[in-house]
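For this view, one protein chain was removed and the others were kept in their places.
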Amino acid sequence: MRAYVIKRVFGMIPTLILISGLIFIVIQLPPGDIVTSTLDRMQSQGLEVSTEAVANLRAQYNLDQPLLIQYVRWIGGFLVGDMGYSYLFTRPVSELVWERLGYTLMITVSSLIFTWAIAIPAGIYSAVRQYSFGDYLITTIMLVGLATPSFLLALMAMYAGYEFFGISIGGLFSPEYRDAPWSFGRLLDFLSHLWIPMVVLGLGGTASTMRILRANLLDELSKPYVVTARAKGVKPMKLLFKYPLRIAINPFISTIGLLMPALISGEAIVSIVLGLPTIGPALIQALIAQDMYLAGSFLMLLAVLTVLGMLLSDLLLAWADPRIRYE
Amino acid sequence: MADNLLEIRDLAVEFGTDIGTTHALREVSFDVLRGKVTAIVGESGSGKSVTANCIMRLIQPPGRITGGKIHFSPNDAPAYDIAALPNKDPRLLDLRGGSVSMVFQEPMTALSPVYTVGNQVAEAILCHRNVSKEEAFEEAADMLRRVGIDNVDRRIQQYPFEFSGGMRQRVVIAMALVCHPQLLICDEPTTALDVTIQAEILTLIRDLQKDLKNSVLFITHDLGVVAQMADQVVVMYQGRVLEVGSVRQVLKTPVHPYTRGLLAAIPGLATKGARLATIASVVGDADLTTPHPLMTLADGRQVSLSSAQLADLELTDD
């Protein structure tokens, strides 16, 4: 087991290097750079900019260096927590990132839990009572959930929250708590706002997760070892939980790794619609303003999050499935 | 106590498929003798395994039992009809793994990969008897030793994928016998194994049967195995019983043309260099598709033949 963990953890390193290279290429793609867009802005305001100032700016952002050096500086700074400076927010990127990352994580993790809390029982019921009325009902709801764009769901949730529950729309806090220090009241306020993004985000994931579990379970239900256990006289409920479900849950665990990118993707757009102070809305602002250091850092963090999610799911899988552990 | 542990009468099973209903079993009737080995032989699709699954009520939709009786007379309890038990009857759970247990064809997939061998063997005990976990594991260990597994103290904590095919089949046999069933059903237990391992497993089953005095229903397509293992033989073809008799009767003097065909299709030293007979070439144009009732002959064996064929038979007997 230990060897597997070590192998898996160190296996992340080349992946992360590749990802960072990819992100660096992506943020280099747009024509022009911060300096040219800053210049455009200043010139449109009628300001004269000396060539010296331009050169200074370029040096400040390392733009006068070859690309490889720029990359190494960027990723090196990233490792020590220096992510550059956002001219869009006129603050160091790292400050911006940390406060938003927390909310992103909270929303993602809570919707992951929500997803499981719904998907696991629904998937089991649907597989065991295949073709029953309940099965059709669940699969229909899930299908609609899967097909509805998350921003549409977010809009509808906002509408429902306002119309039926009288909750203020959007954001993670009511106005009176927005800038207040953490307190019990603020926490309650936070939780009452958290459920909308949680449900909206979770619903899309729930559908796919449930389908996977249902399909796995149906596959396992017809396996010989289930018949053996039945022939042994194991009681039906125990049989279901101990044998097919125990195995069906394995590939299910590995989908956590795939659920993470999906959730983080969804989180970005849902946050934009709901106006949440997470990474998503800031990322799109940064992209539109071509604040590429900021955008690059956000992308890198999101990628690191998903890679960590995959690592976690692989380790969980190894813990759950002796066949992998013993390889 | 009746002589017959099981009396199967007119058992019928149907499977609904995409393109119509398949009659997997039709009017299957035979007895399983108490304390003896009964073998069912037949080619693939003849209904051998379906019959075995019926006895344990393991037929799952789209298959269902559509008629007939499986009269079961346990040593220690009143007799009942297995085919007529409701799905939730507690006797069903007692039956499965308790008084009847089964060894499957595929030892590689018959055990769950995520539990230790000990856990899965001991579970059979815990399902049927009120004993502590420790006692159950101890009994499981005894049984594993008895089926010829070395180093049981270590092996019992290992997972099935750490066992070879033959060893796994021993584990499955131990799991089946650990509750001392009155009937052990072996559904082609050696088909998936190497030839040398096959012989070991067969000897093991035969020896354990002599020791434990249980009945065995042995399902195979291999007549050599039948000769080695069985007291009584049931020949099946396309979901019907064609011939039932003692091993000597059926193998030495087969009556039904299909049984003769089966026997002629066994390669032997005498046939060296010659083309092997196919069943069809021996059966000739005999009509196997029309069902005939099982008739009991003078020597006690049963056979399903047309009246014309029966008349022929009596002539040749004379």
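Labels A and B are assigned to the chains in the order they are written; within every chain, residues are numbered from 1.
In the analysis below, contacts are C-beta pairs under 8 Å (C-beta built on N, C-alpha and C of every residue); 3 or more make two chains touch, one makes a residue touch a chain.
FYI, contacts and distances are computed from a predicted model.
Hidden chain, UniProt protein name from the list "Peptide ABC transporter permease", "Deferrochelatase", "3-oxoacyl-(Acyl-carrier-protein) synthase" or "Aldehyde dehydrogenase": "Peptide ABC transporter permease".
Of the candidate positions A:G205, A:G233 or A:G266, contact with the hidden chain is made by A:G266.
Per the touch definition above, the residue from A:M83, A:L203, A:L245 or A:L283 contacting the chain not shown is A:L283.
From the options A:T36, A:Q70, A:S94 or A:T148, the residue with contact to the chain not on display is A:T148.
Against the chain not shown here, chain A presents residues 14-15, 18-19, 22, 26-27, 29-31, 130, 139, 143-144, 146-152, 155-156, 158-159, 162-163, 169, 211, 214-215, 218-219, 221-222, 257-258, 260-262, 264-266, 268-269, 272-273, 280, 283-284, 287-288, 290, 295, 298-299, 302-303, 305-307, 310.
The working rule: only the chains that are shown with their structure count from here on.
Partner chain B is touched in their complex by these residues of chain A: 223-225, 227-235, 242-243, 246-247, 250, 320-323, 326. Per the touch definition, chain B reaches chain A in the complex via residues 56, 58, 93-98, 101-102, 104, 106, 109-115, 120, 123-124, 127-128, 159, 161-162, 172, 175.
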